[in-house]
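Complex shown without one protein chain; remaining protein chains in place.
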Amino acid sequence: MRDPATPRKVVSRTTAAGALPAMAAGILERVRERAPRVHCVTNAVAQTFSANMLLALGAVPSMTIAPDEVGEFTARADALLINLGTFDAERRAAAEIAIKKATEAGRPWVLDPVFVERSHPRTAFAKVLADLHPQALRLNRAEFAALTGAAWSEGGLRAYALETDAVVGLTGETDLVTDGKRLARIANGHPLMSKVTAMGCAGSAVVAACLAVEPDAWHATVAALMLFGVAGEMAGARATGPGSFAVAMIDAIYALDGNVLMRGARVAC
Amino acid sequence: MRDPATPRKVVSRTTAAGALPAMAAGILERVRERAPRVHCVTNAVAQTFSANMLLALGAVPSMTIAPDEVGEFTARADALLINLGTFDAERRAAAEIAIKKATEAGRPWVLDPVFVERSHPRTAFAKVLADLHPQALRLNRAEFAALTGAAWSEGGLRAYALETDAVVGLTGETDLVTDGKRLARIANGHPLMSKVTAMGCAGSAVVAACLAVEPDAWHATVAALMLFGVAGEMAGARATGPGSFAVAMIDAIYALDGNVLMRGARVAC
Partner (left out) sequence: MRDPATPRKVVSRTTAAGALPAMAAGILERVRERAPRVHCVTNAVAQTFSANMLLALGAVPSMTIAPDEVGEFTARADALLINLGTFDAERRAAAEIAIKKATEAGRPWVLDPVFVERSHPRTAFAKVLADLHPQALRLNRAEFAALTGAAWSEGGLRAYALETDAVVGLTGETDLVTDGKRLARIANGHPLMSKVTAMGCAGSAVVAACLAVEPDAWHATVAALMLFGVAGEMAGARATGPGSFAVAMIDAIYALDGNVLMRGARVAC
């Protein structure tokens, strides 16, 4: 078997912050044109919202976790999401099969180690998966601390990206995205995003969709979190609470186009 | 055991397209009056949306898939939905138990072979279930092709209905419903219906609810897809994207009455 990471390793020269919104607009356009299939092994709470987010974005979701078919679904998908938000036995088996198949087929995959700080078996499993060369990892500060054993810092983030050979997207008030060398800070987003369950999980599904059409995983992750944050601001302008926000977020992702994205993006390197 | 299909086999003489909207209005009214119980063995992504759709329609949903109680739930239900959208071991066991119980009790059931084109074990399992005499099958063109091994055609559709002894509802831009002899074409619907996950699954739940109150399975399936399509148009008039569309769809099903349905129906034979 060939090295799974190498064939997709593409590092573009575009790292200037000013060029990133246009890059993201291009990725959004490609998702809309190509309608990539994204297979999601994700938690029960996130499945419906993530599927609707992917459909609104222009991607085609599938969600099965049955061990005897998840391999075939993954092989026919353009990208894979592994999310640990619920940690039942069938999902764990499915995750391992799907990752093996994605790796063999040269498909990019994202790891979202949800709530790893809450239980030791989950932390241990997440560490095993992080060593299997995901193209991107999306997590928050508590999850980062649980995985690495140290509080978050920019240096620690870069080191972890180099160690796992994955792009790390740390979400929070400002999202940070690094491949160890390049680092982007995305200031988009809305406070109600943290009041809707599975919002982060759905964001990771968007990362997977962008990875499906963009070989530079840092660009794909920056684009995904940027467009997600801009859509969050659009949704926040219409919502009267977290219920209407979740609905408006799907509408915003659907309505988003390159011009709105480029006008709304707030990103620095 | 008596032949499971025979007792419910009722073929009304009403096949003229002009009479179908009033027939559908009558079925809608009966669902509202009788509040039939519909047991759904459906996929994880579709459960909540389908339950809300059935409640909005006036039916009473139940959703358990536990093998040791699904039989009892089915025996007390007025119709059954089997949907293969997620294909875990427990759901497969539940499907077989529930179908056996529905058959013994003379209850109608619908098969929705979601995504059978994506994996071979799923196709094989769907074929086994299709041979167990569902009153109706709802599927799209890719699913039809996977089940029958041939691309869709009107002749193929009629032949498949005769072969399975089931009403076949093929959904798409125009929905086609046939029992092999009679064939209706329903032009209602809205493009955003394909942008909401589990919309088709929820439509199959509506088919089950209509079968619960109407012994002519062709009438029941025509009525279900017609009212679903008309509600889709009502929802589309209010929505600003797929998020608000999904919400408006539930409201539209709830608000739908016979007059609106008869005015909105676009059906040909």
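Here the chain labels run A and B in written order, and each chain numbers its own residues starting at 1.
Note that in this section a residue touches a chain if its C-beta (ideal position, glycine included) is under 8 Å from a C-beta of that chain, and two chains touch if they have at least 3 such contacts.
The model shown is predicted, which means the values in this text are computed figures rather than measured ones.
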Listed residues B:L147, B:L227 or B:I250, member touching the removed chain: B:I250
Touch criterion as defined above, residue of B:L55, B:A159 or B:M262 at the omitted chain: B:L55
Contact residue for the chain not shown (choose from A:F73, A:F87, A:W109 or A:Y254): A:F87
Contact set of chain A toward the excluded chain (per top definition): 43-46, 48-49, 85-89, 115, 118-122, 195-198, 239-244, 246-247
For chain B, residues in touch with the removed chain: 44, 47-48, 51-52, 55-56, 61-66, 68-69, 72-73, 76, 90, 246-252, 254-255
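Here is the rule we use: only the chains that are shown with their structure count from here on.
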Distance from chain B to chain A - Cα centre to Cα centre, in angstrom: 35
